[in-house]
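The complex appears here minus one protein chain, its other protein chains still in place.
Then we have subunit A:
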Amino acid sequence: MKLNERSLAFYATCDAPVDNAGFLYKKGGRHAAYHRRWFVLRGNMLFYFEDPASREPVGVIILEGCTVELVEAAEEFAFAVRFAGARARTYVLAAESQAAMEGWVKALSRASFDYLRLVVRELEQQLAAMRAGDCPHPPRRPRALPPKENGCAVWSAEPPAASPAPSPAGASAAGSQPGAAPPPLPPRRRASAPNGPLRAGSFAQLHELYGQEVRALRSQWLRSRAQP
């Protein structure tokens, strides 16, 4: 499969917020030795470098659909990133301290895009409910998150709550399990508040709104430059 590896390498080394970084030992294969590598977690990508000064990663572990577990290993402070499916690889990693190991297990088990999306949708709904004037506090406990500390929101976990209006429904199913009927969403208030568009809706809507303005201004500017 082709992959935009150059862009991946830039993402690995850019200024974007790093979610965790540090040295870990990585087991080469089932009977192979451990290699000490510099690991950088960014989003749902776990990059590993020869050392912190390397310009390009040796490799990356894409973290969707994994679980993170403690393991019994000859190496101290070991843990595993495990994927489901036949012949799926399990990455055995070892930290250099108990604290580092715990930090990594926590960070990796919440690193997936799916997990983040669940949280965002939950917050989106809470905010929508508050604006509709239901109550000042979140209306219900979060239902869709994994109960375990070191569990991972794999896509086969409980279905996320339905997403409100701004996300367009795709040609095929949205990323949730069939069979779960999401609760009806509270009605959205119209954007008539004095602070203007800020009360209008979701982050995505605002982003799109301001983005359109920026693009319109930019085309205007480009056109004015084209005419000497």
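Please note the rule applied: a residue touches a chain if its C-beta (ideal position, glycine included) is under 8 Å from a C-beta of that chain, and two chains touch if they have at least 3 such contacts; residues count from 1.
The criterion applied here is as follows: contacts and distances are computed from a predicted model.
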Undepicted complex member, UniProt protein name, chosen from "Apoptosis-inducing factor 1, mitochondrial", "Pleckstrin homology domain-containing family J member 1", "WD repeat-containing protein 75-like" or "AP-1 complex subunit gamma": "Pleckstrin homology domain-containing family J member 1"
Touch with the omitted chain, as defined above, among A:L24, A:I61, A:V92 or A:V105: A:I61
Residues from subunit A at the interface with the omitted partner, ascending: 1-11, 14-17, 19, 43-45, 56-62, 64-66, 83-85, 87-89, 110, 112-114, 116-117, 119-120, 123-124, 126-127, 130, 136-138, 141-142, 145, 149, 155, 167-168, 170-176, 202-204, 207-208, 211
